[in-house]
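For this view, one protein chain was removed and the others were kept in their places.
Note that the chains are named A and B in the order they appear, and that numbering of residues resets to 1 at the start of each chain.
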Amino acid sequence: MKKWISIIITLFFALGIFSTTGMAAKKKMSDITIGITGFNWGVDSYQTTYEKAFVRHCKKRGVNCIKLDPKGDAALQANHVEDLIQKKVDVIIIWPVSGKGIIPAVRKANAANIPVLVTNSPIDPSGEPLTKGFCGPDNVLEGRYAGEMMAEAMKGKGKVVEIMGFPGYVTATERSQGFHDALKKFPGIEIIETQPGNWDRMKSQKVMENFLVKYGPEDFNGVYVADDNMGMGAVNALKAAGRIKDVIVTSACMFGEGYDAMGRGEIYGTVYQSPTSDGQIAVDTAIKVALGEDIPKKNFFETPKVTHRIVHLFIKPPF
Amino acid sequence: MHAVSSNLFSFGKRQGLVLAFILLLAIISFFAPRFLTYRNIMLVLTQVAIMGVMACGLTLMLIGGNFDLSIGSQLSLSTVIVVSLHDKIGPLPAIAIALVVGCGIGAINGYLVGFQKLTSLIVTLGMLPVVQALTLIYSGGTYSQIANPEAPFSFIGRGFLWGIPMPFIIFAVTAIVFGVILQKTIFGRRLYAVGGNRVGSWFAGVRDDWVIFFTFVITGLTAAMGGIMMGSRLMSAQNYLGKDYELTVLSAVILGGTSLYGGSGGIFKTVIGVLILGFLANGFIHLGLPYYTQMLAQWVIIIAAVWLDVKGKKGES
Partner (left out) sequence: MKSKQLNIIEMFKKQPVWFILLSSTILFSVLSGDFLTIRNLSNIVLQSSILGIMAVGMTGLMISGYFDISVGSILALTAAVAVSITGYSIPLAIAATLLCGIILGVINGILVTKAKVNAFIVTLAAMVGVRGLVYVYTGEREIIGLATEFEYLAAGKVAFIPIPIIIWVITIVVAEWALRKTVYGRNAYAIGGDAEATKNAGVPIDKYILGFFMLNGFLVAIAGLVLASRLNAATPTLGIGQEMLVIISVVLGGTKLTGGYGNMIKTVAGVLTIGMIQNGLNILNVHHFYSMLIMGAIFIFVIFMDAKLSKVK
């Protein structure tokens, strides 16, 4: 009798195990389609590298992907989410142009039972419960690192001008905010002026040139740029004005040219943010979501500080 | 006595734009001590050079009665071409190719507008995304960079000749050459005729299709020159460097009084328009205005400047 009961119980369990693995194994990689609506794919090398890494990784893992480009337009991105719902993709990844404005579209995706993942730029906190999670860099932290490095280089005392990204876009706002937050701890350092560089090297070079005329050598000794692309514009201007030696430059995101500039001592410190990691993690996390696995709400990838002293320990970014 | 003063007065009214310019400089320098210094003036002259060169080309275009909205994308393309080819085939061939491509795209525009008689505004509005897409496809979306930032090529954008920045010399030479073309050559006279009355000039035997064709080649050429100067100033290139540039250049030309309808205008006033926009942008930073205040101020100032100019002209008739 006992033997029969134990056999029946074992069979029961065995069936149970088989049915759950059966459900998970049902989805093949080649059946999975990931839809992503980006930010503005062609506009800078970071996004281009992200895109390439994303596509490469999708191929490597054997999943299909659909890539859409909203060209920085929040309304167009809402359209894209609808289009991806229409194509019945398994997961929708959004790199939000507007973290607040994308929420109604995310609700539509939920209504259609398609899970949503957010990459690189965050969605508004009120929209977080609607998504499966976020994966990307922590822009505020990056700004803070840049601020800490500035304080370290200035030994707690100095004056800084800031060249920020494109105003109104969350990456620009967060990187600026992080920098300002970090410097609150160092009352000896003052941010004397902020002007936008719009992620454009020519614009940022002009802004820097104008700063250098408006302010004399005793008026500022530091520049914070939101990324190395704009940073190179600032470096150009500083070199032309002969002030590259006495002005400290920190940036919130390393680019290949910034790597070289740091090697030459022109940039003091920046933050290593790999678009390849950004893209790959998005793919990996999306696949997990498509397979029904649980993922943590926030998946930040590491963005370490890099100063000119340790830059040689890092590989030059390919963008 | 009375005659002299009224003559001066009417002359002054006609020069409404120049007066607005001087007024602007005076007001800004009152609040910003380092604004009217030699160093700053030289800086602004460098900063406006690219816009200035392209504005000279666009002035010819507008006088001939047409538009070219593709020059912004052409600027992006030529910058990317010259920078990406510099390390591969050398600075001079890279410059040559950029110029040829610029003229080539201008030729396509010129063919469509001059010979096929399509409306220029629309053709170039369509060429804008086409040329931008070609830039993106050519570069694959990536940056280009010249490995050695001190290479001789940088002289174009950063060098000095007799103490004057090279870009400004290029701008000045271009302005003088184009001014001469407009005033002293048959091409210039034909351009005014065609712009003023295309049908009438056709009857008068002017081959307007070739005239218009060449205006587009010219704007393509000036956009390529702008790209070479830009590439030299930055020693690198991004894909959207020229975005919205066509609007800035167009506003400089129109600010300068060249008519949207063709047949009138000149290089001198365009140069004033370019300088106004350049000193304004620079002056805003000297005044420490946040960017949104700059935008609001631009709204008021540009309209005021044109209004002053229009009023001055009205007083004439």
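Keep in mind that, in the parts below, a contact is a pair of C-beta atoms (placed from the backbone, for glycine too) under 8 Å apart; a residue touches a chain by one contact, two chains touch by 3 or more.
Computed from a predicted structure; not experimentally measured.
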- Residue of B:I89, B:V173, B:I186 or B:V310 touching the missing chain in the full complex: B:V310
- Query: Looking at B:A32, B:V217 or B:I254, which makes contact with the chain not pictured?
  - Reply: B:I254
- Item | Residues from chain A at the interface with the omitted partner, ascending | 41-42, 66-69, 71-75, 78-80, 82-83, 86-87, 97-104, 108, 124, 126, 166-170, 173
- Message: To test your reading of the contact rule: which positions on chain B touch the chain that is missing from view?
- Response: 112, 116-119, 121-123, 125-130, 132-134, 136-137, 141, 247, 250-251, 254-255, 260, 291-296, 298-300, 302-303, 306-307, 310, 314
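In the analysis below, only the chains that are shown with their structure count from here on.
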- Item | Complex contacts: residues of chain A adjacent to chain B | 41-45, 47-49, 51, 167, 193-196, 200-202, 205-207, 209-211, 213-214, 229, 232-233, 236, 240, 255-257, 319
- Message: Quick check: in the complex, which residue numbers of chain B touch chain A?
- Response: 32, 34, 37, 39-40, 43, 47, 136, 140-143, 145, 149, 158, 230, 233-236, 238-241, 281-282, 285-286, 288, 290-292
